[in-house]
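The structure that follows is given in the form of structure tokens.
Heads up, one of the protein chains got dropped from this complex, but the rest are sitting where they should.
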Amino acid sequence: MKNYADNWEAVIGLEIHVQLSTKSKLFSGASTNFGALPNTQACNIDLAMPGVLPVLNEEVLRMAIKLGKALNADINSPTSFARKNYFYPDSPKGYQISQMDKPIVESGYLDIDTENGVKRIGVTRAHLEEDAGKSLHDDFDGQSGIDLNRAGTPLLEIVSEPEINTPQEAVAYLKSIHSIIRYLEISDGNMAEGSMRCDANVSVRKKGDTKLGTRTETKNVNSFRFVEKAIQYEIDRQINELESGNQITQETRLYDSQANTTRPMRSKEFANDYRYFPEPDLLPINLEKEFIEEVMATMPEMPTQKKIRFVSEFNLSEYDADLLAADKDLANFFEAVVKVSNSPKLSANWIMGELSAELNNENLSINESKINSNQLGQLILRIEDGTISGKIAKEIFEKLWSSDKEVDEIIQGEGLEQVTDDKEIESMIDEVINNNPEQLEQYRSGKDRLFGFFVGQVMKASQGKANPKQVNDILRKKLEK
Amino acid sequence: MDLHKLYLSEQLEGIKSGKFSSTELTTHYLERISKFDEDLNSFITVTEDQAIAKAKKSDERYKNNTNLPLDGLPIAHKDIFCTKDVLTTCGSKMLSNFEAPYSSTVFEKLDNEGMVMLGKTNMDEFAMGSSNETSYFGPVKNPWNTEYVPGGSSGGSASCVSAELAPVATATDTGGSIRQPASLCGLTGIKPTYGRVSRYGMIAFASSLDQGGVVARSAADAALILEAMCGHDPKDSTSLNLERPDLTTNLNNPIKGMKIGLPKEFFEKEMPSYVEKSIEDAISIYKDLGAEIVEVSLPNINLSLPIYYIIAPAECSANLSRYDGVRYGYRCEDPKDIEDLYMRTREEGFGNEVKRRILIGTYALSAGYYDAYYLKAQKCRQLVANDFKEVFKNIDVLLSPTTPGTSFKAGEKTNDPIAMYLQDIFTIPANLAGLPGLSIPCGENAGLPLGLQLVGNSLEEDKLLQFAHSYQLNTDWHSKMPDIS
Partner (left out) sequence: MALSDQELKEIAYLARINVKEDSLPSLKKELEDILGLFEELNAAETSEISAMSHPLDLSQPTRQDEVTEENLREELLKNAPSVQSGLFLVPKVIEGEE
């Protein structure tokens, strides 16, 4: 690959579609559950039967207001709907109810962490609209089958300013949006199931140029990794074209994740003209101040606030706080563990160490963890109060993971309490010294590193239960004699 | 007994008192339909079996003293109102095979009152037309003279009530589709305030203008049925959140001392002398009844026609996109790909007038023309609405002719869309402003009836009906019916 970094700059804007996790659809009372049999969740409104009318789901207003506030944006009141006209078999009305002039959320921003520190990305707008159905292409004798279960599911389309300059920044921005919608519990953000989808507008220009280059829109990018790869591919492709003296065509391209390329979509005879106009079946929505305040009162603590609090309240490092706060469920788990253990640092270490490793191993989410927060808290508490050693704790952790026993039950049942009685430890040490006269001789003649050997023997004799610090202290005294 | 000569309240009284049953009344109308409608073509579907079954149930309720308010009264529904498991075509080839899996709110409300549906009435395709000649199911004839049109788009409803094949019929009005056919067929037709009658299940033409209503033989009949059609419907976001209005109690109150405004801009238009004469006669009757007559000005009202012919087609161009041959309705033969399916289904499934309006609307909304046409029309619409707001500060109702003249011969205007559009020149403004309007018979010429229009302030249907009823207590234009035997 050519090294272009010195000459070229990419300008990237993202359009993110987020499926809102309402029970019913944007304009009908049909269920939004994923994975039902075709057309079993499409009512007469979703099928655009003659004479049916849309009625707005109030919950989507709450969700949009929350997102707006989390993005430091303005909430428009009145906000209104418009019809976007186009024909496609998965768009049953021949128009999509969307928002044009008065989107519910406008002029916000998001701070993301980059290699060069914090960068602020403008969010132009976020508007409500209906999702389309799906066309299925297999097994119908060369025909397509239309399933309208998804038609009418509420979406928020979040449009960024073209202020992103690298694929890495794009991913950071996307992850940040993902984290926010999960925190707000307005979407499950599942990219594989399509509840969060990303289109990327990419153009390149010579560094120092102020004029934007011709952009392309890349669709169908459905994982964080693919967003990075697709944008990188598109940047490289555009630079190559321009370096070879070609022009960039303004077009929509499709990302092919298997080949890691983008290719232009087939275009039609005439250009699209969506003919937006105000939706006459719906009136403008006045969002009363009281309503907005009521919604605000239900806003949870957001990732950035949480991170700051984790640092100040728990004395965590920025790095640890950032990792824990990025995922709401993980952060909640952490706080629950601390409540029991009273030891934030050790709790953070265990969660990001042992626990994360196990979860990764079995490909589980934090909510599917086989050890609950209370158990992990108890375990850490027992380390802190000296009942067990760290080494034993790891054994117990394994047992907790694979059984349904409780921490104290395992400790008592298997006699795993730490030995802290000086006399008991002394007698174990005496026995070890007596059994190893040669090593004692060598140690006393100056071979200091044999100290470790003695510690190991004592721990072995105690089956790992002796308090290591006490063993160290007493052993040193005995050996020096 | 000539049951069809009785007004609705008399028919209701007759059933209640046991003079005749709903089954007898219903059968009487069904027989008239089968005798006369072959010629008139006012029905697309006659629901004979269902009607008789309904009437029998109604008679049982009377026996058990569980009868409903309008129990047993027959009614015809415009074929724009969806009726579960009955063909609902909207006068189009596109829906010529469509059996709605649900019913419109209007149908359900009247059904819940015990009314008996006789059938679905013919109409201009998707309610676009003023002569009922654009129906896929053939033109409807005017019972006063079958060479003449009944008006449109609710031509079937007007024709069948005028011929007394049904005592009353539902109708819809986007730019005059209730009032114009009422005028041409000698009936009382009322379109209430936008939002009074639910649009749910009423097939959309232009969403911000469409409103359901009724054609009847008298203001009292119209009041009785309209009252039952009104009321808030949570399924229609543009339905007014108001209780059903009382339209019947004050019907007999005098109009003495109330003010009638005559829109100067309408009376400046050239009109046939018989129109002038009929309107003058009506005005003097109102004077005699104690109303005060004042000339008023609505300076922007003459913009109404162009405003309407931008906004209605623009909205219809989107409303009719759903007829694409994918989920229901007509589909062209052997489409070679999805584009071909759309293009030919819509070419073959829609008639010329519908296609013209879709194309005009598409053009008015397209990039580069939106501001000049659609946006401009919306602003002018506001001007017209403001004019009405201003005049209603000083008057109670506006009076004008409903139509520029009596009915015209079939085929006379079919090749001249603009001449056809001019039929609605007096009726369109009320739709733009969402105001209630009604037409009552007020004269005739060469054996054809003519109507008088009253437009009221928002939510003042009761006052309009009061004016209409007072007039009908003192004249007999409304009681003249065509001789069809």
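So that you can tell them apart, the chains are marked A and B in the order they are listed, and the count of residues begins at 1 in each.
Operating definition for what follows: contacts are C-beta pairs under 8 Å (C-beta built on N, C-alpha and C of every residue); 3 or more make two chains touch, one makes a residue touch a chain.
A quick note: this is a predicted structure, and the numbers were derived from the prediction, not measured.
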item	value
Which of A:24, A:257 or A:356 contacts the chain that the document leaves out	A:24
Touch criterion as defined above, residue of B:39, B:60 or B:340 at the omitted chain	B:340
Selected residue (touches chain absent from view) among B:18, B:69, B:101 or B:411	B:101
Residues of chain B (touch criterion as defined above) contacting the omitted chain	97-99, 101, 194-195, 208-209, 234, 237-238, 240-241, 300, 302-303, 305-307, 309-310, 317, 321, 324-331, 335-344, 346-347, 350, 355-356, 358-360, 362-364, 366, 373, 375-383, 385, 417-418, 421, 432-434
Sites on chain A contacted by the missing partner chain, in the whole complex	22-24, 28-31, 37-44, 47, 49, 55-59, 61, 78, 80, 85, 87-89, 135-137, 140, 142-148, 252, 254, 263, 265-270, 272-273, 275, 278, 280, 282-286
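Keep in mind that, in the parts below, only the chains that are shown with their structure count from here on.
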item	value
CA centroid of chain A to CA centroid of chain B, Å	57
Touch list for chain B against partner chain A, complex	80-82, 88, 90, 95, 98, 100-102, 104, 199-204, 206-208, 234-238, 314-315, 317-318, 320-322, 324, 326-328, 338, 342, 362, 365-367, 370, 374
Complex interface listing, chain A residues touching chain B	44, 47-56, 83, 85, 87, 89, 92-95, 144, 146, 273, 275-277, 280-283
